[in-house]
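Our next item is chain A:
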Amino acid sequence: MLANLTVVPKVAPRRFALWTLLISFGGLGLSGCRLGPTDAATRGKELFETCVPCHQPDGSGSPVLGAPNIAGMKEWYVEKQLEKFRDGIRGTHFSDVEGMRMRPMALSLPTDEDVKAVAHYVESLPPVRHASSLPGDPRAGAALYATCSACHGPNGAGNQDLGAPRIGGIDDWYLATQLRKFKRGVRGADSRDFDARLMRPMALTLADDDAVRNVVAYIGTLRP
Partner candidate 1 sequence: MSTRPISNTRSVTGIPSARLITWWVIASEIVIFGGLLATYVMHNLGHPEWRAAAMHTNTWLGALNTFVLLTSSLSAVLAFKAADTLDGAKAAKFLRLTALGGTIFLVIKGIEWTREIHEGFVLSSGGFWSFYYVLTGLHGLHVLAGMIILLVVAADAAKNRELQRVECIGLYWHFVDIVWIFLFPLLYIAR
Partner candidate 2 sequence: MLERYLTGASTYAHSIDHLFLLIAALVGFWLIVAEIALFWLSFKFRRKQGRPTQYVTGEEKHLARWVTIPHLLVIVCDIVILVPALIVWFNIKQTNPPIEQTVRVFGQQWAWSFQQPGPDGILDTADDIRTVGELHVTVNTTYRFELRSRDVVHSFAVPSFRLKQDALPGRTISGWFRPNRVGTYDIQCTQICGIGHALMAGRVIVETPQEHAAWLIRASNPALAERESPPASATGASIVAEVRR
C-alpha cells in the first residue's frame, strides 16, 4: 500500500546529486593544494593572530595581562626571544608567571620559518608610545643610565651586535618588571641564556626599587 511512494521525478535528481558530489570533491581536492606553504609575509600576518589576544592587534600590549608593547620591535630580537621561549631558556622559571604564559604561545608556532615570519611582521608594525605609568625621577635615573648606555646606546636604540634590544619607547611598567626579574634571577638564570647572563649583573647594580623606577623614568624620556 505504500509501494507507489518512490516516484521518478521529471528532472533526474540522481544525476544532479552525482554532479554535486563530484564538484564538491573536486573543489576539496583543489583547496587541498592550498595546504602547501603560502608566502611568508601573509603567513606571518596570519600567525600573529596567535599573539593578538594578549599583545593586541596593533602589538601595543596590555599591562593587565603583563603583555609588553612589541609594535615595531626589531625582527632579530623578537626571533631570538621566541627561540629562547621555545627552547625553554625563557619562561621556565618557577616564579616567571608571565613567561609561563608566553612560552606555550611561542611553542605554538609550527616551524622556525614561522617564527621568522611572525618576527618580521612584528617589526613591520608601527611603533606605539605609551605615557609613563610609574612614579620615578628621570634626573636621578640619568646617572644610573650610564651603565646601560654602553650596550643599549645613549638614546636607547639598542645594538644588535651586542644583543642589546631597543629599550627607548618600551613601556615603563614592562622595563621595571624585567629589571626586577633580572635582579631576582627569574630571568637570566639559565646557563644557556648568554645575553641575559650579561644583563643580570647590570641589573644588580640598581640598588633598590627606587633606582629601578628612576632609571625606567629616564628611559621613558629617550627618543631613539
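Just so it is clear, a contact is a pair of C-beta atoms (placed from the backbone, for glycine too) under 8 Å apart; a residue touches a chain by one contact, two chains touch by 3 or more; residues count from 1.
A quick word on the picks: all candidates are chains of the complex that A comes from, given by their letters.
Fair warning: this is a prediction, and the values are worked out from it, not measured in the lab.
*Asks:* Touching chain A in this complex is which of 1 or 2?
*Replies:* That would be candidate 2, which touches chain A.
*Asks:* Using the touch definition from the top, list the residues of chain A that touch candidate 2 in their complex.
*Replies:* My answer: residues 53, 83, 85-88, 91-94, 97, 100-101, 103-108, 110-112, 189, 191-192.
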